[in-house]
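Only one protein chain is missing; all other protein chains are in place.
First chain written, first letter: the chains are A, B and C, and each begins at residue 1.
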Amino acid sequence: MQPRSTRSSTRVRARYAETDQMGVIHHANYYVWMEVARVDLCETMGFRYRDMEEKAGVLLAVIESSCRYINAVHFDEEVVITAWVSNATSRTVSFAYEMSVNGRHVATGETRHMVLNRLLKPTHLPDQYRPLFGLPVGPENRIG
Amino acid sequence: MQPRSTRSSTRVRARYAETDQMGVIHHANYYVWMEVARVDLCETMGFRYRDMEEKAGVLLAVIESSCRYINAVHFDEEVVITAWVSNATSRTVSFAYEMSVNGRHVATGETRHMVLNRLLKPTHLPDQYRPLFGLPVGPENRIG
Amino acid sequence: MQPRSTRSSTRVRARYAETDQMGVIHHANYYVWMEVARVDLCETMGFRYRDMEEKAGVLLAVIESSCRYINAVHFDEEVVITAWVSNATSRTVSFAYEMSVNGRHVATGETRHMVLNRLLKPTHLPDQYRPLFGLPVGPENRIG
Partner (left out) sequence: MQPRSTRSSTRVRARYAETDQMGVIHHANYYVWMEVARVDLCETMGFRYRDMEEKAGVLLAVIESSCRYINAVHFDEEVVITAWVSNATSRTVSFAYEMSVNGRHVATGETRHMVLNRLLKPTHLPDQYRPLFGLPVGPENRIG
């Protein structure tokens, strides 16, 4: 069983297309980086996010997102994103992120997700994914 | 019957997020603007693109795209995009675009599309859309 | 003097490029829409954001952003974004946003900004912009 505190580390290199005329990375792109880190975290936790969507038919739709920008990121800098599950129930999962460039802290973020089925209706995390999120396998799954 | 030469005119205001550190609009965004113009052109031609996808189950997947950038576009400038069908068969459709800012020509583009079904397999334009693209309604549709 | 409670209303039509494979608008794009609304709000308040950057040499860099997603937005839907200044000092400004589609509430957001000069160093809002944000014109501007 994977403890909830598993952390992944993702490296993205800031793209030219991600800059804006202020000369730094546009703030909306940090959410894309968090998503990239989230996908890596799933792998570190023991599954591929795309398999969860394709095979289990379960999606983690974002219902809240936030970011604090501490230092600007520039084109071509390598951003290290640490990600982990900050909270999980069978219906919602939250992820937290810390971003740094050369050891300098540049941003923190959080996203909260609702577990949806293919019809985009709320459901429960399928049994096989629960231990990975530190959740007990249980009967509530049958109601979802 | 809608002649092939129908032209639509779309206005987009260049977004801050679309700029890059060169201080002008990043070149990849012109393709997004062409797409916005294409959707408007469909309306001008007599149908909604989303209905074609949702109801007729037909998609126009891009198989070629090109753009010539003549003058830079800046944040907050209003870009007028003229779009028209430059070529159409029952299997492929091409669109052409001219973009200007305050009457100054800024770019031209072209996109070529393949008609796909929901499974992303090649098909023919359904009968009801053919006249809109200047095409005869015919039996080949049954083979697709 | 412009009261702090000025509200602007912006309409954006959800773009195909803004959708993701979940079949709805990707969450990062809401931040771009908020930015579009912010630029419109500035106009409603009596100035153009690009003039503030170009002529006054003052930038409003995002230091915090957040969004709550209440209902999904689909391709081609028209999103109405109401924006207003939720807080302002001479050094930081916050904006709030409400987004709806056909009267149905789809999201709320907030962004917090630091006033920076062209060298991306913290400064104060120039005198001419202070009344627009409901702030007194004062001597602190000289220290910044």
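In this section, contacts are C-beta pairs under 8 Å (C-beta built on N, C-alpha and C of every residue); 3 or more make two chains touch, one makes a residue touch a chain.
All figures in this text were calculated on a predicted structure; none of them were measured in a lab.
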Touch with the omitted chain, as defined above, among C:23, C:46, C:122 or C:138: C:23
Touching residues (missing chain, whole complex) on chain B: 22-24, 27-29, 31-32, 35, 59, 61-69, 72, 120
Those residues of chain A which, in the complete complex, touch the missing chain: 13, 15-17, 31-32, 35-36, 39, 48-50, 75-76
Touch residues of chain C, complete complex, unshown partner: 16-17, 19-24, 26, 28, 75
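In this text, only the chains that are shown with their structure count from here on.
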Touch-based graph of the chains, sorted into line, ring, star, complete or other: complete
Interface residue overlap between copies chain B and chain C, same or different (over half shared): same
Inter-copy rotation, chain A to chain B, in degrees (Cα atoms; steps of 5): 180
Gap in Å, rounded to a whole number, between the CA centres of chain C and chain A: 25
Contacts with 2+ other chains: residues of chain A: 22-24, 28
